[in-house]
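Structure incoming, see below.
The complex appears here without one of its protein chains, the remainder shown in place.
Our next item is subunit A:
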């Protein structure tokens, strides 16, 4: 029994990715600190390049192991699903930290802020302008990604490609709108605790949207090259789960960070 179950699993071949990924993280973090003290971005850029190479190589290896070598049997897939769920859960908690920081400062505003929330001097954004549009864009991308998923499951190749492309375009539209909002905002990250919590939370969110768009772009390339079958397309499902959780974090930001009477 035990060795029968074992035959369905597999051990990966040795890979430099864990080492290169760890070194990239080290170079990026120390590089960030160095850039703030000595005004040179060399170390951080080196780390970023190494990170991108690691991402490219490790995802290429996983695709080779799964799609081309057939190692992603049902129990293996189950393990991958667990992994993605756990990772997404950790991301949720990551965002909860930033929401907690916001509520800590906004629910009991100190005299330094004028005892009020939003603080004295802060002109908040109107939530029913660009933020509402951004919410709509992300929700629309949720619809297109579900459509893409169903198209993949139904074996409708062309429709899947179209829906996936539309999803990616919506992601880019969101990023462009948010970049414009950042440029036009009447307050900056340096504007007290309001500015800090706003830009750190929305900044990390925007980064996650970019990551989601990238993940979908990989999926689009793979779909075009016939990697996905109607039963087995975990890479796509992972990207969709990740983006859905990203969308939900924006919805929560919308109701808390953007409203005028912030609690």
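Definition applied: a residue touches a chain if its C-beta (ideal position, glycine included) is under 8 Å from a C-beta of that chain, and two chains touch if they have at least 3 such contacts; residues count from 1.
The rule we apply is simple: contacts and distances are computed from a predicted model.
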Options "Eukaryotic translation initiation factor 3 subunit B", "Cytochrome c oxidase subunit", "Small ribosomal subunit protein mS31" or "ER membrane protein complex subunit 1": UniProt name of the undisplayed chain: "Cytochrome c oxidase subunit"
Hidden partner chain, touching residue among A:79, A:97, A:115 or A:155: A:115
Residues in subunit A touching the chain absent from view: 110-116, 119-121
